[in-house]
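A single protein chain has been removed from this complex, and every other one stays in its place.
Presenting chain A:
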C-alpha cells in the first residue's frame, strides 16, 4: 500500500517532526537523555527566548541586576506567586480556571492568624488550620465543578467573593501580627546560600513536574483537559481528578499565604487578592492554553521568571510601579502570539 501522508496537514507535521531530534520515530525506540532534553526544551522555545532577551537587556541597563544578591532576591520575590501558579497551571491543564486563588491566600492567612491570636490555639495547630482552610475552599471549588456542574469560572468567582469577604470579616478588616520567630525566619533565612522560600518553590515545581510526567494520575490531567469525553470513556476518574486538582490548588494557595504572612510578619486581610491576574499571566506566558489540555511546569517556571525579572528590572530602572502592569500586559500578548506561531509551525 502506498504511504498515506499526502494530506497537507499530515505532510507538514511529518516534515517538522522529522527535522526535530526525536527518538520515537522510525526504527529505534530507545530514549536518549539528549533527545529527551530537546523535546522538553522544544515545548517552551518562545517564553525561554523571551526570558533570555529580557535578562541580557537588563544586565546592560542596570549594574545592580546581574548580582547574586539581586538574582536570589528575585527568587524570593516570586516564591508566593510561583507557588500559586503551580495550582493554577494544574487547573488550567484540566480546562478549568481558579479565580479564588488570591482570596484563598488572604483567607488562609487570616484564618491562621485568627486561630492563633483570637482562638489562642498553639501556633503549629493554627498553621495547619490555615492549610486546611485552603484545602476546604479548593474542595468546594472541586465539588461545585465536578458534581454541581458549574462552570469553573462561575464556581470560583463565587468562592473568590466569599473567601475575600470572610478574610475581612474574621478580624473586622484589621491585620494581625506577632508571630513566632521561627515562622518569620522561613522567609528571611537561607540554606546553602539559597532562600528557604526559593527552595520550597523549586521543590514544589519539581514534584509537580514529576507527577505530571510519570504518574498516571498526573498524565491523566492532560487527557481530561484535552477532551473530557475521551478521558471518561478511557476509564479515567474525572471527578476525582478534578476535585484533587482543586484541593491541591487550594493547599498551594494557603502555602503561598503562609509565605506572605511570614514575609510581612503580618496577616493582611487583603494580601494576595491582587495576585490573581499575575498568577494567570505567569501560566499563560508559560505556554498553557486556557482551553485546557496543555501547559508544562518548565514553561510555567519560565513564565514566572519573566514576570519576576521584569518587575525587578523595572524597579531597578525606576520605572513607575503604576506602569509595570502595562508592560506585563504587552508581554502577555507578545508571549502568546509567538507561542502560537511556533506551535502552528509544529503542527
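Structural remarks
Note that a contact is a pair of C-beta atoms (placed from the backbone, for glycine too) under 8 Å apart; a residue touches a chain by one contact, two chains touch by 3 or more; residues count from 1.
What we mean here is this: contacts and distances are computed from a predicted model.
The UniProt record for the undisplayed chain lists the protein name "Ribose transport system ATP-binding protein", from the options "Ribose transport system ATP-binding protein", "Acetyl-CoA acetyltransferase", "Ca-activated chloride channel family protein" or "Phosphoribosylformylglycinamidine synthase subunit PurQ". Annotation: of A:96, A:152 or A:293, A:293 touches the absent chain (contact as defined above).
Checked against the hidden chain, the listed residues A:49, A:230 or A:334 yield one contact partner: A:230.
In the full complex, chain A touches the omitted chain through residues 1-15, 17, 22-26, 29-31, 36, 146, 149, 214-216, 219-220, 222-223, 226-239, 293-294, 347.
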